[in-house]
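Have a look at this one before I ask anything.
Below is a slice of the complex: some chains, not all, each in place.
Chain nomenclature is as follows: A and B, assigned in order of appearance, with residue numbering initiated at 1 for each chain independently.
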Amino acid sequence: MEEIILNTTKHNEIINITDKIQKIVDKSKVKDGICSVFTPHATGAIIINENYDPGLCKDIIKALGVIVPERSDWEHDRIDNNAAAHIKAAILGPSETIQIRNGRLQLGQWQDISFIEFDGPRAGRRILVEIIEK
Amino acid sequence: MEEIILNTTKHNEIINITDKIQKIVDKSKVKDGICSVFTPHATGAIIINENYDPGLCKDIIKALGVIVPERSDWEHDRIDNNAAAHIKAAILGPSETIQIRNGRLQLGQWQDISFIEFDGPRAGRRILVEIIEK
């Protein structure tokens, strides 16, 4: 099992981790199987979509901020003031599973694997990667 | 393969199932691999987030009720009157995959695995657990 460690620099941020995960797949020498990507943080999530256009990353963060507004009389805000970040992370989910064929992650041309943080900046955010051979 | 059976007591409810799933992992004696958690109900879902603060559980239910309001002229309500519950379950999804290292689910400090029901109370809700060894 392998880990990726990231530092985030903004309150909301999307970081492309596709190349780092493909390198872990390369190192494993697994040709066919599945790759599980999981972040153990309750205000972060793993998403798969286009990361090429920075405008789309801004749109994704903006849309989630409209769906779950930061100020909305959340009960958890009395304790930790980051309820919206938790709710967005719960909706997106902490994991994705990607197939591997011939040693390559089977992502589409416009798909990247990204870590998204809703309560940054944060140092030492972890992403766990496990590969199961077929 | 193992199952967890739950009874829910409210219309919307979040139930922490982390300990029950860790016990199934213990029983399997698998040290490294992945754990698939799946609920076969179309108005329920599996989420991973903080379950420690009951206020946050209320916030998650409240937020999803704003995102998908129960009264909104849904076509399915003419048949079964639970369209919003189905839509919320479809958005969250019925499954999560968690990694296992040294026999432990690799959840973060503020992460729990929970079953969420949107059309309760319901007796006999099932959660299926399958472990794949590395």
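The rule is simple: a contact is a pair of C-beta atoms (placed from the backbone, for glycine too) under 8 Å apart; a residue touches a chain by one contact, two chains touch by 3 or more.
Just so we're clear, the structure is a prediction, and the values are computed from it rather than from any experiment.
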*Please state how many copies of the single repeated sequence make up the complete complex in this structure file, given that 2 appear here.*
3
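The definition used in the following text is that only the chains that are shown with their structure count from here on.
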*Could you put a whole-Å number on the gap between the CA centroids of chain A and chain B?*
20
*Of all residues in chain B, those that touch chain A in their complex*: 32-34, 47-50, 53, 55-56, 58-60, 62-64, 67, 91-93, 96-99, 101, 106-111, 132, 134
_Show me the residue ranges of chain A that touch chain B in the complex, using the header's touch definition._
1, 36, 38-42, 67-68, 72, 74-76, 78-80, 83, 86-87, 89-91, 93-95, 97, 128, 130, 132
